[in-house]
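Structure in structure tokens, see below.
Heads up, one of the protein chains got dropped from this complex, but the rest are sitting where they should.
Now for chain A:
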Amino acid sequence: MSLKLFSLRHLFKKPICVTSNQTTLYQNNVVSNLTNFSTSSIACVNFFNKLPAEKLWKSVTSVSNAGAKKGRGKGAGRIRIRDLNRGQVIGVGKINMLWPGLSAPVIRGRELLKQQRLPDDPERMEKLIKLRDSMTKFRRLKLSPIERGWSGARMPGRSIGPPDPIGDDEFTGFDTKVLQLRSLLIMKGTLGRTRNYQAMVVTGNGQGLAGFGFGKAKEATAALRKAKNRAGKKLMHFDIYNGHTIFHDFFTAFGKSKIFVQKKNEGYGLCCHRAIKEICQAIGIKDLRAKVEGSNNLQHIVKAFFIGLLQQRTHQQLAEEKKLHLVEYKAENEYYPTVVASPSVVRTKEEIPKDETLDFIQYVMNDKVILKRKKFPRFYETMPHYDIFLKKFERYRNHEKIRLNLKVEYGEVKSFLNDKYPEEKVESEA
């Protein structure tokens, strides 16, 4: 490819040479009055000065239709069109001339400038070549860390703003996140195989309102816009427990995708699939753990999670179903029993059948039990060096605490014998 470029540059330079030859020829003719007259014709016209730059570039950069379908002419090795006019100014050329009225003012001060030759600038061509080379480099789109999505400059995970207003109703406080953007190939009767883009986005205001939508279009941006506006039309409301988490653990599935979702304490954060995290942020859920099992189909995961959220029962509903008080115990409150919901009628102990599920988690998971895998020891824990490390480290285990305590009591780390036998003070660099 570089060979091709080189030849191009070589060819490009040629016409200038040709013309200059011509002028010298002409001048010679004038001077010597047709002494060296020749009848052989000189070709002054070739495709370089006959065709426009656009067509010349196309001849180098074009890829056949079949090649384009295979993905040729893309990526790092691709030839890029260079604007050779960049960095060139009218009136400034190879020979450094001063043209009053073109590259310089006609009158400077009280002096009338005259056309004159200035000393040559040897770096001019180098600068131009450098500028042209800079256009060929493949540059990746750079995004600020705040705008970045899940991966690089790709769309999934990126924010695309609130949905467009419908009539006078604006979506204030909403934000849309792209969950998926992919190209699909569809067959058309006349056009054959064509490319389509499909987008899946989630939009929400972080206060319980959220929805997701799909959009398909020939262009990625159009697909995203369609998806965003559709998501804005399909908003759902979700109750958030104490403004930070879900009401109870639940299991949900769509297709082969299964999700186990767990309610968590304040400050736990969102420990889940990245798409579920975006959904939670759109809704306003702050603490939750979710484990996806089975298929990793993103659309199924999103649908399953939304279905699971919609099928949640509030504490009042649970209490009414069970006809029992629902009581919450928190470790930080010394396990004080807080009644979060009471039914209208409470059953007595005699009315509860023997085989009824009374365990809260078992009940809300619909008697599904999560398989907890056995935790194996870390690979290094069975090795002999770990035993040696433990034995060696044992004598240091409290040192950190003791250092801290010494610093609190004496202001520095020193022995209790220091009062009686003080250490000699090392003179600071004199």
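As a working rule, a contact is a pair of C-beta atoms (placed from the backbone, for glycine too) under 8 Å apart; a residue touches a chain by one contact, two chains touch by 3 or more; residues count from 1.
Criterion: contacts and distances are computed from a predicted model.
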>> Just to verify: the chain that's not displayed, which of "Ribosome production factor 1", "28S ribosomal protein S22, mitochondrial", "BolA-like protein DDB_G0274169" or "tRNA (adenine(58)-N(1))-methyltransferase" does UniProt list as its protein name?
In response: "28S ribosomal protein S22, mitochondrial"
>> Using the document's definition of touch, tell me which of A:K50, A:R117, A:K142 or A:K349 contacts the absent chain.
In response: A:K349
> Which of A:R158, A:K177 or A:K263 sits in contact with the chain that's absent?
Replying inline: A:K263
>> For the chain not shown, which residue from A:V60, A:I107, A:I166 or A:V339 touches it across the whole complex?
In response: A:V339
> Which residues does chain A use to touch the chain missing from this display?
Replying inline: 248, 262-268, 319, 322, 324-337, 339-340, 346-349, 352, 358, 360-361, 363, 408-409, 419-420
